[in-house]
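Only one structure is covered here, and it is reproduced in the block below.
Every protein chain of the complex appears in place save one, which is left out.
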Amino acid sequence: MNIVESIRFVMPEIILLVSAIIILVSSLFIRNKNALGIFALSAIVAASLYLPQSHKTDTVLFFNMLTSDSFSLFFKEISLFVAGIVILLSMGYKELTEKYIGEYYFLLLNGTIAMMLAVSSNNLLMIYLSLEMISLISYLLVAFLKNNTLSSEAGLKYFLFGALSTGIMLYGISLIYGLFGTTDLSIISNAVNAGQINGLVLLLLLLMILAGLSFKCALVPFHMWTPDVYQGAPTAVTAFISVGPKAVGFAVLLRIFTNNFFPLYANWVGLMTLISIFTMTVGNIIAISQTNIKRMLAYSSIAQAGYMLIGLVVGTASGMEGILYYILAYVLMNLGAFGCVIIVSNSIKSDAIEDYAGLHKKDPITSFMLSIFLLSLVGVPPLAGFWGKFLVFTAAIQSKFILLAIAGVLNSVVAAYYYMRVIKYMYLEEPKMKDISPKSAPLQIAVAILMAGVLIAGLYLTPFLNWIRNSQSFLSQ
Amino acid sequence: MSFPIMTCIVFLPLAGGLLILFTPKKNVGLIKTIATAATGAALILSVVLLFNFDYAKSSIQFEECLRWIPSINISYHLGVDGISIGLVFLTTLLSFLACIGSYDIDIRQKEYFFLYLLLSTGMLGTFVALDLVLFYVLWEIVLVPMYFLIGIWGGPRKEYAAIKFFIYTLAGSIFMLLGILAFYFTSTPHTFSILELGQTTGALSLSMQIIIFIAFYLGFAVKVPVFPFHTWLPDAHVEAPTPISVLLAGVLLKMGGYGFLRISFPLLKDAAHYFALPFAILGVVNIVYGAIVAMAQTDFKKMVAYSSVSHMGFVMIGLASMSVTGVNGALLQMFNHGIITGGMFFLVGVLYVRAHTRDLNKFGGLGVKMPVYAGLLIVFSLASLGLPGLSGFISEFMSLLGSYAEFQLTTIISVLGIVITAGYFLYMLQRVLLGPLNEKLAGFSDMSKREIFVLLPLMIIVILIGVYPLAALKYQMATIEAFIQKIGGGVF
Amino acid sequence: MIPQSHFLLLGAALFSIGIFGVLTRRNAIGILMSIELILNAANINLITFSKFSDNPDGLGQIFALFVIAIAAASTVVGLCLVISIYRNSKTILINKINLMKW
Amino acid sequence: MVNLAHLIPVFPFLAFVINILIGRRVRRYSALISILGSTISLCLSIYTLVWFLKGSGSYTLFKWLILGGISLNIGVIIDPLTCMMLVVVSTIGTLIQIYSIGYMKDDVRFSRFFAYMSLFMSSMLGLLLADNFITLYIFWEGVGLCSYLLISFWFEKLSAARAGMKAFITTRIGDTGLLVGIFILIFSAHTVYFSDLANLSAASPLLTAAALLLFCGAAGKSAQFPLHVWLPDAMEGPTPVSALIHAATMVAAGVYLVARCFVLFSAQAPALIWVAYIGGITAIFAASIATVNNDIKRILAYSTISQLGFMMIGLGVGGYSAGTFHLMTHAFFKALLFLCAGSVIHSIHTQDIRDMGGVFRKMKITGLAFVIASLAISGIPPFSGFWSKDEILSEILRKGHPFLFAIAMVTSLLTAFYMFRLIFLVLFGKPRTEIHPHESPKVMTVPLGILSVFAIFVGFVGSPFMNHAFQKFIYLGQSHESESMKPDYLVMALSTLLASLGIGIAYLLYVMNKSILPQRIRRHFTLLYTIVYNKYYIDEIYDFLFIKPSIRLSRLASRFDLGVIDGAVNGVAWIFVILSRISSWIDRNIVDGTVNMIAKIVGLFSLILRRTQTGYIQTYLLIAFFGLAVIIFIKLIGG
Partner (left out) sequence: MMSGLIQLLNNHGISHEVIIKATFYFIAGVTLLFALFVVLARNIFHVAVYLAITILGIACVYLYLDAEFLAIVQVLIYVGAIVTLFIFTIMLTADIDTGSIRGIILRVLVSALVSLALFFILVRVIVMTNWKVALPGNLPIDLPQLGKSLMLDYALPFEVISLISLAAIIGAIVIGKAEKK
């Protein structure tokens, strides 16, 4: 489909872009965090309202650069949701000075655009570009507290790690181009179906693509940047990169592996199984001995990625369903957890788990919500997190990945320990902290929304499941 | 659909809990009233249930079924039959009494009663859920409030006990989840409904059954608790506040036995037959080992805790026998143990409130100061050491009789367990009530009206069942008959 | 003429050298430079393939073009990060930047 | 006429309930309530007896429990044995309760005492009426409970508390045997009813086992040899209790059980022999202890044991009527003995016979009763003991058990000896310490009188003069008639002779030369004496063999539980923590960790490696790459 026809399909992105520029310009005059934030928020809302209109039927846009299908729609919605929540969190996040707030929102909105492009791109070129865009923006956001050494250190580390892994991916893409003479995924998948490709080359290609993507999803062995970056970054940004890029990474992973490369299932299933088990185990085991809650959540998010990967390994429709639902749940509960962390750190100026002692006395609501999110991360029914695990394990059992399932459940038992540790500090210890400062409205709104999400998605998940069912229509299999 | 009585029974407490969330923290009186009202209402409803229950029928009654997650046909499916009705009554009763028993909780009452009510909803739900996933969900819901209840209001080593309990049971039940999933995929058509599985799973191969059985076993054995998995129990019981110990011993342990009775045995009968002997042996180990360990305890609560380990052993041998008498005995034993041990824990609490210690060697001669207490303690101890005429005897006798039909030797050994039980209970009585009065205790007052009110119903039930067991048995016999016919067991 | 594989080998060599550099350079800027090498390696591949591929749509070259642009952008970002870290902790030696560990 | 037998236990039970609830308020009247209760049941018992003689029998009341195939109905058994026992028990019970009014006059828990007594009465009567094993077992444990409560009635005394516990547990050991026996019967004979036992005439090892196990229970209750240890300690209880429970009624329950299942036993010859010999051993063994003991109540206790052994012999050799006959007579005179002892103790507040003496002068009635009872137990004609004991002896001889006969003879000799040792030391001679005996009040002496009458005359019902009315009666409804009714005069003469010989020796030793001779004898047989004096060290042996080890075992087990099993669990947790420490440490000085590994692969520079100290981004990258490379290599080697 040519450009002119395609435009209306990317209206949401355009809305975001325009409003981003408006914010940038207006920030020269207005430096009010909340005002700009609310404007950005309204832009997000507008975009998400427009989103369904923009997608009627599955089509390909911009000469097959983008594809507009229900799958991408699902992830676009997720991206917008994440962006909205993160904006709310940023509005309440004290560390973020008002000085460069305009630029901040500008970058955030651009990041959102990049995510929306990435999840819908149908061409390795587009994938590369949009991922790079996400990366660059996240580097900048991570280092956004320019006078904070930790922040800029995190930024640099993130950058170096990212640059290298995307470099590798790029090299892989170039080889793919060499193999198939094109970067258009749909053509490639036909070629793959035709078969006759050397095993070693394939392996190399898969690995090189994986390098870039597992950097985004923080899978072993590309996970090590996670704790440092999560700790150093402004917490609002941490929240963003812990869900946004991850979700996108998984989206791309799914699109490539379960759609285009699916004929090669036999080639990559073993690999993925390995990565999945390693990812969850490493994440969980290291998380046990963490003392900083942000680092702890970093490792936990590594582990969570491991669980999600089970769904991919299984490679069936139900596995797909599981992973999508898991991503949904993960977005809700992880954002929520970080939101609570922001609320707390706003008042006690610390991220050490010990400093959460007796939080229930000072701030019952927050500690209650945080416990809900943590329990959901543990996978206690009937919270959203449980159903994520449930569906994933269901898929695993269904296709006889018994060991994988057992590894998963054992891990979730181990995981319970460190999540409960935070709860223990909050409820079972006596408070050391002084009285907490009043909380900002946006933060509370955000966290409230997320908790409602966790509860609803846990108690009545039929609509969500139907939504997901529709979102994976394109799946061959 | 008619009046959804099951739903009301299960969710009334939770409703109360939510109400409590919106009452001011200061207004403790109101909070207590709400909690009592909620549990009381549930109790009344369950009594209504008892009266409307048709105990000639062996099938599920008061069934309620809604589609919850149609896509993987998980349904909201409740109902009672002879197996669960007794336990439902037990749970509502104990929740109500323990709720009154928790009036002297003096810190953070609001949280306490909220969690308490959440807990009782979870327990009730577990007993009436007829859909495996729903069952699992409610089963897990019990964990969280229990963690807090032990961890916040518990004794000195509460945190250790709480996390131990949590991780332990979670580890057990997570395997149960795998078992549930295995059920789902081995059944045609795929279903989580226990009833449908009851019809279909005959087709399962033995090896598959064994795998699933083990998965479920891990889940249930931790709760019961069966021998190697029991060590969370003494800690949890000792550290938990009195009302919570009551519920732990009275209801939570039953969830395990109920699981065996509702899922493992009927749905996996070949595996059940396959594992019958090991099961019986473990039961005997529980009985004898628990008794022996109990004898060595100086902590009153710990002693009672280990005694429950011992008593649940009878449930196991009764089940293992897979005979009408044995299973009837096992089920009745669960009920009786709930009542008796619940009472025991209340009594321990009564003493603890006064003495602030549970060290048996620090008491003595209380029979003079507290005659009423002495009387009650004697009655419950005798009931729990299986004295004929009190409820404990009937169920133990039936379990033993049933298991004797299958496993003579193990039964005889467990009969010896009874002697040890008598030993440590009398030893306890001697150290607490008899002997010269320990003058440090001279200031003790006898039991208060409230305490007596809590214990009286339990004692009445103990005596009633002891004197006329059919009063309780009639509810379950028809169901058990059918149950045995289904899984193919002996008459005795 | 020069066989295609020789170009590719050149690219591979550059790639490996770049990797080596990234792994060994202590100076942050040095690492950035090594990354440039990697990107160039990719570019060489792309262009080679576009020359030797049977449909001369020039995709390879265009891709390379984009890569160069990206390289520029990322260098900008990278260098500004280097500057800010230098501003904060007066060093750009990777082995001195270790506030956050374990 | 109507069935009222099942009401017999009810009234005492009501008395119990009333006393427990309002006893402390009505205080004195609680005694009347209890006595009223048991009097009513006495009347009912007599009524039942008459009614039975009129020729009606057992009946069932209502369905109580369903055990597999068997549906268990509560009913009452009405047969000679039961009727006899009912009358005996309720009579003695009533009398002793009356006596207790005096004895327990100033006790703080007066009403509680009578409550327990009533409870005991009701469960004892229930035990007698039970028509099946399970009901019997229930009441069996019930009387056990009452004995526990009453033995440790003065629980402020630790010894009393201990004694009660000892009694309960020892009997419980026997009861487990009983329980298993019942199981075997249920599964091999598919019945729990006594009425069906008649059908089990075939001898089978399983049934023998069952019979022996039942006998275990009986031995526990009736304090037969291995399990007798609890009875002497049980004397810690108030004397009326000892009289009622530990002399007349409860301890006889064991004998009653054997008699009740006599058809079963007689079908299983080996079991029967066991019963006989156990009885024999017990009889002589207990008697020997009684000869040297110095505690008035304990002497009586041992004599009880020995007499029960006597009954067991009687039953064991097949003398059904003999055993039951002695059971009845013994009930009366032993109760009488205890009550006398009680009234002595009541007046002089000591139990050690060495401190007594010359009580007779002050306590005529008591003394008289005492003497009568002693004559009865020693078997001096025409007192009741004589007839029943003689019955047993002749039965032994007739069935041809010379050895047992010898034992029985010696026992009766010893019996006469220790009884009169007691008599002489307590009643006659001079007071050996400062004691001020005085006659007990009417309320206590009247029962003594009544019982003495019984002790004298009750024997006649089984004597040739009333041509063995008792035997005839006891066999009513029974199928076979094994015992001959003609008296065996030789045996009569012999036993009388031995009895008087015993009395003579006692007189010789303790009256003529004021216990100089005993010292000398003691000196000659020091070893024997000490052994016997220490009751053959049975208690010590048990303590050493069972009690200490079991306590040690339980300590061990609990340590095991804490240490090993729990330890294992904590171990796992600990391992996880360690694991996490380790892995986070690896994460920390990752180079050390991983590069070490590489170094092993490379096989170089390990020394320099250990010194490298980073935790930096490049290391992370290195790891990433290394992982990548490793995966590729694996795959390459793989294929």
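Chains here go by letter, A, B, C and D, matching the order in which they are written, and residues are numbered from 1 within each.
Throughout what follows, a residue touches a chain if its C-beta (ideal position, glycine included) is under 8 Å from a C-beta of that chain, and two chains touch if they have at least 3 such contacts.
Quantities reported herein were computed from a predicted structural model and do not represent experimental measurements.
Looking at the complex as a whole, the chain kept out of the display touches A, C, D. From the set A:I15, A:M65, A:L219 or A:A298, the residue in touch with the chain omitted from the display is A:M65, counting the whole complex. Checked against the full complex, the one of A:L117, A:A154 or A:M451 touching the unshown chain is A:L117.
Mapped onto chain C, the interface with the missing chain covers residues 1-2, 4-10, 12-21, 23-27, 29-30, 32-34, 36-37, 40, 43-44, 47-54, 56-58, 61-62, 64-66, 68-77, 79-84, 86-87, 91-93, 95-96. Although one chain is not displayed, its contacts with chain D can still be listed: residues 591, 595, 598-599, 602, 604-605, 608-609, 611-614, 618, 622, 625-626, 628-629, 632-633, 636. Residues touching the missing chain, restricted to chain A, are 2-3, 6, 17, 24, 61-63, 65-66, 100, 103, 106-107, 110, 113, 117, 125-126, 129-130, 132-133, 136-137, 140, 143-144, 146-147, 152, 155, 175, 178-181, 198, 200-201, 204 (touch as defined at the top).
Note that only the chains that are shown with their structure count from here on.
In terms of C-beta pairs in contact, B-D outnumbers the other of B-D and A-B.
Centre-to-centre, using mean CA coordinates, chain A is 44 Å away from chain B. Distance from the chain C centre to the chain D centre is 96 Å, each centre being the mean of its Cα atoms.
Annotation for chain A: residues 156-157, 160, 164, 417 touch two or more other chains. Counting only residues that touch two or more partner chains, chain D has 573, 584, 587, 617-618, 621. Touching chain A in their complex are the following residues of chain C: 8, 11, 15, 18-19, 22, 28, 31-32, 35, 38-39, 41-43, 45-46, 48-50, 53-55, 59-60, 63, 66-67, 70, 73-74, 77-78, 81-82, 84-85, 87-89, 94, 97, 99-101. Considering their complex, residues 360, 375, 378, 380-382, 386, 390, 393-394, 397-398, 405-406, 409, 412-413, 416-417, 420, 423-424, 427-428, 461-462, 465-466, 469 of chain A touch chain B.
Interface residues of chain D, counted against chain B in their complex, comprise 20, 63-69, 134, 137-142, 145, 148, 152, 155-156, 158, 160-162, 164-165, 168-169, 172-173, 176, 179-180, 183, 186-187, 550-551, 553-555, 557-558, 561, 565-566, 569, 573.
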